[in-house]
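Only one structure is covered here, and it is reproduced in the block below.
All protein chains of the complex are present and in place, except for one that has been dropped.
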Amino acid sequence: MEISVHFYSYLKELTGCARTVETLAADTTVGVLHDQLMEKFPKLTAMKKSTLISVGVEYQPRDYVLHDGEEVSLFPPVQGG
Amino acid sequence: MEISVHFYSYLKELTGCARTVETLAADTTVGVLHDQLMEKFPKLTAMKKSTLISVGVEYQPRDYVLHDGEEVSLFPPVQGG
Amino acid sequence: MLNTSLVNRHLTITTEPIDEGALLCARTMSVGMGAVVYFLGVVRGNEDGKTISAIEYEAFEKMVTHQFNVLFAEMEKRWPIESVRLVHRIGVVKVNEPSLWVEVIAPHRGEAFAACQWLIDGMKRVVPIWKKPVA
Partner (left out) sequence: MLNTSLVNRHLTITTEPIDEGALLCARTMSVGMGAVVYFLGVVRGNEDGKTISAIEYEAFEKMVTHQFNVLFAEMEKRWPIESVRLVHRIGVVKVNEPSLWVEVIAPHRGEAFAACQWLIDGMKRVVPIWKKPVA
């Protein structure tokens, strides 16, 4: 399945791109996708602990099972206000 | 000595007047003045515990010793806002 | 009490309606300030379960001014505020109209919220203003 991944704030600067498309086996989890992204963009590894991950507009844990066509976003801690 | 006494809010309704002048012996305390006022205006007695007393613009305790010409105010708990 | 602090203090006790727009226009704040907290107390349509049309506020004005200045001085010791402005309306204030407007400006949010709430709590403890519901 294909999953579109968006990067925000300084994660975008670390990867050098705002968006990538990953091809994954069925039933891949958010955690496995994150590991795969850190292999592809090694600079993401330093931010591993503080990275927040959403699927669509909801936060999801590492064991969330992805579905074809879902949009995943990775970003650092939020700082509104 | 002469002490001018002002009543505010519903203490004014209980006494029926906004102001009275009391003639007191030297070194009379706020507490003694309050007792004398409750004798003169018995309806004040019911409010004894909750009555606040200021001399000029400062709150003073019952043992504060009054001086000639000072202005005393008696009023119920405040309710601004 | 002389205001010897560098804090912008503004206190108005008035029988006129509170003009939020004008108060807003008169606000000044320096580049170090990050938080403005603003409170408006409005007369509600019922008091102790009874429907009312207004509240009449009575004040012992000379003492009101003094006690507010004591509170301002204490607040300025506790929090690094740059500005405190307070307007309290007295006389008859109709339902749905504001009787109190307070604004506190400080570098950070927590300070501004804490100082503003402390000031209102202090006012309700020591500032000689009283209410009488109008039927």
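As written, the chains take the letters A, B and C, and residue 1 is the first residue of each chain.
Everything below uses one rule, namely that a residue touches a chain if its C-beta (ideal position, glycine included) is under 8 Å from a C-beta of that chain, and two chains touch if they have at least 3 such contacts.
The structure presented is a predicted model; accordingly, all values stated were derived computationally and were not measured.
Peer 1: Identify the visible chains that the left-out chain touches across the whole complex.
Peer 2: A, C
Peer 1: Looking at the whole complex, which of A:G16, A:P61 or A:G80 touches the chain that is not displayed?
Peer 2: Counting the whole complex, the residue in contact with the absent chain is A:G80.
Peer 1: Contact with the hidden chain only, please: which chain C residues?
Peer 2: 20-21, 24, 29-46, 95-96, 98, 107, 109, 112-113, 117, 120
Peer 1: Just checking the interface: what residues of chain A touch the absent partner chain?
Peer 2: 6, 8-10, 52, 54, 56-59, 73, 75-76, 78-81
Just so it is clear, only the chains that are shown with their structure count from here on.
Peer 1: Out of every possible chain pairing, which has the most C-beta contacts?
Peer 2: Ranked by contacting C-beta pairs, first place goes to B-C.
Peer 1: Any idea how many Å lie between the Cα centroids of chain B and chain C?
Peer 2: Distance between chain centres, rounded to whole Å: 27 Å.
Peer 1: Quick check: how many Å separate the C-alpha centres of chain A and chain C?
Peer 2: Chain centroid spacing, chain A to chain C, equals 48 Å.
Peer 1: Can you give the whole-Å distance between the Cα centres of chain A and chain B?
Peer 2: From the centre of chain A to the centre of chain B is 72 Å.
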